[in-house]
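Below you will find the structure I want to go over with you.
Note that one protein chain is taken out, while the other chains of the complex remain in position.
Now for chain A:
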C-alpha cells in the first residue's frame, strides 16, 4: 500500500490522540462497520449468536469494544512502548537543566516507591513498578548514572522480594504478585547495582559538600552568589537519603535471607538505617513541595513528596501482555500511604529479625501467632515462613523429628532414634512443616487450611496407632525396645494434643474473621468448651508423663486430669486452659438462658433450622471426629435447660476468675500469658456482674436488653445489660 490509512479512513471515525496503527506484512485494515451494522439489523429479538467457542458460558468473557470499563485498549495514550518513547514520554536525561533533571528524578523515585508499595499490597508488577518506562527498556538509561543505578537497584530489590514470596508458595495470595511474564526483571549487571549506587552516592555527597562549603564561604566573605542554586543543597539531601534508603533496603533483603538466620542481626542494623533515612525523606518533603511551586503538572494522585506528576510512567503499555484478560486499571497508593506501608513492613521485618530462634516448636508456634496479631502483609509473612522452615528443618537447623520428640516431652536421646524412618513419622514431620507454613499465611486463607488439616492429623494418629499396635501388640515379641515404645506412646499423645490445638485455633479465628453472627455464639462457645476440655486433658497427660519420665519413678497413676490429689499442683499450662474452659462454658450457658427465656430472639429462617447451622459451622471438625460423639443433639441437651434460676447457681465466671488468678502465679516471667490471663479475668468479672443482674431482674423486667462486645478479649464476649 502506498499510503498508511488514517484512523478516520480505517475506522470511519477519528480516534483522539492516536497515530494510525500500521498494517502488518500479511494483514491489511478493512472497514467492517457496514457488515456489523447489517448483522445488527438481521438479528431478531430473542435470537442469539452461537459458535463452537461462543456458548452461553464462554460468551460471558466477551468484551464490549470501546467501553472503557471493559476495553482497556481504548484508554491507551500510546500503542506501544516504542511509540511512547518516540513521543518523548521517558526522556534521558529527564531535563537538560541539571536542577530540573534532579527534581524530576526525585519525583520518579517517589512514584516508583508508591508503585512498589501498591505491588506489595496485591497488584501486578506490570501495572505498578513496570508502568515505569525507564524500567521497561533498561539500556536507555545507561548514559545517566543516577537514573541507571536507581533503576538497577529497584529491579534487583523487586526480584529479591518476588523470589521470597514465590518461594513461600502459598498458592493463593501471590498469584498476581508473582506474574512477571515479559517483564525485564533480571538484567545483566543488576548484581553490581550496589557498587554503582555507591559511586553515585559518592558523587552527590561531594556535590553537597561543595554546596555547603561555597555557601559557608559566601557568608564568611559576604560574597554575592554569582550563579549558585540555593536549592542545590536541598535537592542533594533529598537525593542522598533516597539513595541510602534503597541501599539499606537491598542490604536488608540480602541479610535476612541468609540461611539459618545468620544475617538477622545485620538485617536489624539495616532496618534501623532504613528508618532513619526515611525520616530524612519525610523531612525533605516540605522543601520539595515548596520549590516545586508552579513548576510542574499537579499530581492529583499525590504519589510524590513534591506533589508533582512523575515523568515516564504509563500503566497501559503493558496491558496487552498481561494474561489472561486485560486488567482493570488500578490506583497507585498515595505517597503518604506508600510511606506508611514501608514503615510497617520495616517494623514487621524487625520483629522477625529480633526473634530469638528458640529451638522449641511451641515457642515457634507462639511466636507466629503473636506476630500475626499485628496483621503483617504478604512480604513480611513470606520472610517469616522462609526463616522458620528451611530445608525441612526449623530455622534450617533443627530437624523436624527432633522438634517433635522435644515437643512430646521425650528425652534428648530419642531425637536420633531409627523410628523416624517409619513412613508415618515422615508424614507427621511433613504435617508439622505444613502447619508452620500455613500459620504464616493470611488469616482468612489460614483458617480454611487449618480446618482441612484436621483430617490429616486425625488420619496420621490412626496410622501411627496401628503401627504402634503392630510393633508392640504381641506380648511374645523377643526384642522389646523400651525406648521405641515410649517414643510411640508419647508422640501419639502429642499428636492428639496438637490436633486439638489446631481445632481450637480454627474455632477462635472465626471471631477475628467476623464469621460468626451473634446467634452462632452459643454453639461456638459450646464447641470451644468441648475442644478445650480435650486439649487440657491431653496437655495434662503429656506433662504428667514428662514429670514421670524426669523423676524416673516406676509406676505413675495415669488418671484423668480431674483427679487432683491434695498436694498435687496443677500445671500452669493446664490452669491456663481451664480458666478459658469455664469462661467458654459460662458464655454458652448465658446465651442459652437468654434464648430459653426469650431475652434474645432466636432467628426464624424459613429455609432451615439451627441444626443445619450447627452442621455447617462444625463440618470440618466433625469430619475429623474432634471430639468424638459430638452432635447437635448433645449440644441441645447441654443447653436447653438453662434458665435464669438455675444459672445463677453455677458460678462459671467466678471459677474462671479464680483459676486465672491461680494461673498467674505460674507465669510471672511470661508477659504474654500474663496479659492473656488478665483479659480472661476482666471478661469473667464483667460477665459475672452482668449475669447476676440478668438473673435477678431478667425474669421480671421484660425490657432488659443484652448486647455483646469484644471490648476486653477478641474471642470471649462481654455482656452489656441495659434497660430499653
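The working rule: a residue touches a chain if its C-beta (ideal position, glycine included) is under 8 Å from a C-beta of that chain, and two chains touch if they have at least 3 such contacts; residues count from 1.
Here is the rule we go by: contacts and distances are computed from a predicted model.
A single chain of the complex does not appear, and UniProt lists its protein name as "N-acetyltransferase domain-containing protein", one of "N-acetyltransferase domain-containing protein", "Eukaryotic translation initiation factor 3 subunit H", "Small ribosomal subunit protein mS39" or "Protein YIPF". The chain not shown here is touched by just one of A:444, A:668 or A:689, and that residue is A:444. The chain omitted from view is touched by exactly one of A:45, A:139, A:423 or A:482, namely A:45.
For the chain missing from the display, the contacting residue among A:517, A:669 or A:703 is A:517, taking the whole complex into account. Within the whole complex, the absent chain has one touching residue among A:369, A:615, A:640 or A:689, and that is A:615. Residues of chain A in contact with the chain left out of this view: 45-46, 48, 56-57, 59-64, 67, 69-70, 121-122, 172-173, 175-176, 324-325, 327-328, 330, 442-445, 447-448, 513-517, 519-520, 603, 605-609, 611-613, 615-617, 619, 622-623, 629-633.
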